[in-house]
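With one protein chain withheld, the remaining protein chains of the complex are depicted in position.
Here the chain labels run A and B in written order, and each chain numbers its own residues starting at 1.
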Amino acid sequence: MSRSAVITLTTDFGAGSPYAAAMKGVILSIAPEAAIVDLTHSVPAQDVRRGAIVLDEFTPWFPAGALHVAVVDPGVGSARRILYAQFGQQHYIAPDNGLLSRLALRGPAIRMVSLEAPEFWLPRVSATFHGRDIMAPAAARLSLGLPAERLGPPTTDFVKLLWPEVVILPRSIEGSVESIDSFGNLVTDVTEQMLAEAPRDESVKIACDEHETLGIFRTYSDQPPATLMALIGSHGKLELAIVGDSAAAMLGIRAGTPVVISW
Amino acid sequence: MSRSAVITLTTDFGAGSPYAAAMKGVILSIAPEAAIVDLTHSVPAQDVRRGAIVLDEFTPWFPAGALHVAVVDPGVGSARRILYAQFGQQHYIAPDNGLLSRLALRGPAIRMVSLEAPEFWLPRVSATFHGRDIMAPAAARLSLGLPAERLGPPTTDFVKLLWPEVVILPRSIEGSVESIDSFGNLVTDVTEQMLAEAPRDESVKIACDEHETLGIFRTYSDQPPATLMALIGSHGKLELAIVGDSAAAMLGIRAGTPVVISW
Partner (left out) sequence: MSRSAVITLTTDFGAGSPYAAAMKGVILSIAPEAAIVDLTHSVPAQDVRRGAIVLDEFTPWFPAGALHVAVVDPGVGSARRILYAQFGQQHYIAPDNGLLSRLALRGPAIRMVSLEAPEFWLPRVSATFHGRDIMAPAAARLSLGLPAERLGPPTTDFVKLLWPEVVILPRSIEGSVESIDSFGNLVTDVTEQMLAEAPRDESVKIACDEHETLGIFRTYSDQPPATLMALIGSHGKLELAIVGDSAAAMLGIRAGTPVVISW
């Protein structure tokens, strides 16, 4: 990791919370030149599953060597471990509660370490804010060149959440709504690659809850306003959108709802 | 543009959205030393008019050479162009949907280019997130010294929104509420210069919807709490405020409501 490595923060503290600033203060006290970027602080409170999806979708856009600190940590202060891990060219620090388990679907961690060496933590560690007292100082020291191995013993096992599997049949695919973006678009777990065999024209039907739409389009402006439509979104995944409006609000659909594509 | 040029981001992604972070990741991957500043991510969804006002009001406070990337882009993926433009000492990248047309009221663009050279985009461009795939990499390269002319052919025409004109009569001015700030103050399009002839004392009447107030004051503390008052706000424009409260919420007034100043 180079000296100018970026450190990102992903938390459930809320967009206006000063708690993230406390982490930044700790990081800058140790690594004054760190470039800190807020990935998001709007993961729903204690929603580890959503945090895992955000890490998986957004951290690959950062430069090789970036270090991503994730604090969605309902078990803070309990026996749960804190992990450092490298996936691809990206580095992570997160509690061992499943936050890294979505990234791990892409392939095994290159390195993984359990943060157990207290000499790299703040001198006084609270029982309720390990993001500030353990993760931030460890991240700052990694960004200054500390080898990850110094943070604690290597490990290979970690908490894995169950992720729904997309079922691919000869003329249909069964997936689900994975997340809802800030425009209310329904982002599914069905990728462009999975849809390689599906036609793009109106012979393909996309059904979600009691709603249906025909065809997979290229972009929102391919359909008139107020229309329910399907397209491949910016994550390379099938999305359901209502043009110019919030599909989630209009249809009352939440993450987890099944989506069936058939042709 | 110098190497240390600031890059600001103005979007409708929402304050907590990770989408802005994807843009930052792309920028930092190309220009690791870029100083990225969030101007705001709270432009109401797809509200190009509001985005244009924000760019006009807030970007002039940045240093000469700053580059402002604006992503309020309901037509993403359609034939609409993406523009680079220089107004005064400030540089802009935005979809050609009117976002730059409020700035253009101040005077013509010094340079304008249509972003059509794909070698400066990400290798793979999604149809729904040109902010990340075209605008962010172009901004990063400009900040490293790429001449804007390399991004595509020069152009002079661009989409212009209709902006309501303020009517200036001998003893009255007819304008409108242009925006509402986070305190609920009603910011009008009537500038201090337009009001040069108007008295500041109680012989001037300001009317908005069914509400009226007398006098133009210097600051909020010139009137007691809960009073509707008029003053010249920090943008150099006439504002209507309720001291210690939200005028927008108390009076139910929205952007676009006519305001008449008479004396």
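Just so it is clear, a contact is a pair of C-beta atoms (placed from the backbone, for glycine too) under 8 Å apart; a residue touches a chain by one contact, two chains touch by 3 or more.
Since we're looking at a predicted model, the values are computed, not measured.
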Missing-chain contact among A:89, A:128 or A:203 belongs to A:128
Residue list for chain A contacting the dropped chain reads 13-19, 21-22, 24-26, 28-29, 32-33, 36, 45-46, 74-78, 126-129, 132-133
Missing-chain contacts mapped onto chain B:
4, 6, 8, 10, 14-16, 35, 37-42, 54, 57-59, 61-63, 66, 181-183, 218-222, 231-234, 236, 239, 244
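Heads up, the rule we're going with is that only the chains that are shown with their structure count from here on.
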Between chain A and chain B, centroid-to-centroid distance (C-alpha), Å:
31
